[in-house]
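Beneath this line is the structure, given in structure tokens, with notes to follow.
Showing chain A:
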Amino acid sequence: MRIIHVVVSPLIALTVGVLFLGLSRKIIARVHRRYGPPIYQPVIDVVRMMSQRSISHGALFELGVVLSLAGSFVTVLFIPLGGTEVSRELHPLAHGVLCPLCGSGGLLVVIYLMLFSPLGLALGAGASANPNASIGVSRKMLLALAYEVPFLLVILAVMSHYGTISFTEVVARQQQGNWGVLSVPLSAAAAFLILPAMLGIRPFDMATAPQEIASGPLAEYGGPYLALIAVQKAVHLFVVISLFVDLFLGGGVNIITFLLKMLAVFLAAEMINAVLPRFKIEDAVKFCWKWPTALAFLQMIITVVSK
Partner candidate 1 sequence: MLPAIILVIAFGGTGLVYLAGRVHPRLRDVLAVLSSLVLVGVISYGYGRWGQLTWFSKFLGVDLSLRLNALGWFFSIYIALINACSMVFSLSYMEGKERLDFYYSMMLLVSASMLGVVLSGDFLSFYIFWEIMSWSTYLLISYKRGLALHAGMKYIVMSLVGSCVMLVGILSLHAQYGTLEIVELRGLLAGASGGYIAFLLLAMGIAFGIKFAILPLHTWMPDAHSEAVSPFSAVLSGVLVRMGMYGFLLIMYSLVGIKTILELGRGAWDFHLLFSWLGALTIVIPTFIALLQDDAKRLLAWHGIGQGGYMIIGMAFGTSLGVAGGIFHTINHGSYIALLFLVVGAVEYRTGGVRDLNRLGGLMQRMPVAFLGCLVGIMGLIGIPLTNGFVSKWVIYKTLIMEGRPFLAFMAFVGTWGTVLSVYKLLHNMFLGQLPQEYSKVERSPLSMQIPILFFCLVIFVFGILPGIPLRVIQGVQREMGFEPLELTLWGVASDTGALNMLNICLALGIAFAVVFLVMRLGPKGRKVSQDDSYAAGSYVPADRYQHSVEFYNPLYRMISPYLKDRADQFCYWIADRIGGLSDSTRRIYTGYAGTYVLYIVAFLAFLIFVQLVWKTW
Partner candidate 2 sequence: MTSPLQEDLESRFKDVEVRALEQNRVSVLVPSGSIPLILRYLKDNGRDHLALISCVDWIEQGEFEVVYVLTSYMPNDTEHGPGQRLHVLLKTRIPREDPQLKSAIAVFDNAEPYERELHELYGVNFEGHPRLIPLFLEREYEIPPFRKDFDMRKYVEETFGSIPSVDG
């Protein structure tokens, strides 16, 4: 049974992620009052890139991308995608926990596994010996440090609120009691504030800014490697949003409700992405260390005091 889950959940992540990418380009187009590409345009882009013969700057240049995509896929295995033991008798449609590897290391492993994708891309970009790539990687690392401070506060507040480090139990407790948004509201607000930063979309996409630094770490990537990076971006989008849904919206009773909640969160994040201009890296770090951190810190104090 678990073997099927191990195969199914990355495929779900891939399809839903690519669908979300297509949706985001359509939403941005609609906001600009133009038609925009069809929903399946990212698929066309990936097929075209796979057919192109690009250049390579050596083994690490290629393996960095493979490492970052592999890391994202493995992170998906550790996130419960809807369905918990509690919900089995509650709903006729419920199915067992769709989270193949939740047993071997809970939320802590997810945080550390999310290190793989930026590190993999950073290694690949470093090997491409292009100054734009190095500047892009330095910005990506700084941005990661910026949003990681509130993100860790948020996750620790949730973990100490439910007193466990296993992800499925956090989701199960939310489904019995009220959702994370109600029990740890400030953390949910802080998490939503840094959601664009974690996704790397418009207000915080200075790491891959096409106009300023020729799309940063991706400056030297083309052909199949760029296709893998696009897929990695899609899967990372799925991972971050499913993390948000699991921590604060009580996961899904089954996969369908889970995906619907993800769509809602995604649309909210896209609205910010469609309209805001790009921050400078100093302002992004200052922003991330001011409001979201204050909210998350306050929530942490509340949970510790009320424990």
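The rule is simple: a contact is a pair of C-beta atoms (placed from the backbone, for glycine too) under 8 Å apart; a residue touches a chain by one contact, two chains touch by 3 or more; residues count from 1.
Candidate selection criterion: all candidates are chains of the complex that A comes from, given by their letters.
Predicted, not measured: the structure shown is a model, and the values here were computed from it.
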In-complex contact of chain A, chosen from 1 or 2: 1
Residues on chain A engaged by candidate 1 in the complex (per definition of touch): 6, 10, 49-58, 60-63, 65-67, 69-71, 73-74, 77, 101, 103-106, 108-109, 111-113, 115-116, 119, 122-123, 126-132, 134-135, 137-138, 141-142, 144-145, 148-149, 152-153, 156-157, 159-160, 163-166, 214, 219-220, 223-225, 227-228, 281-282, 285-286, 300, 303-304, 307
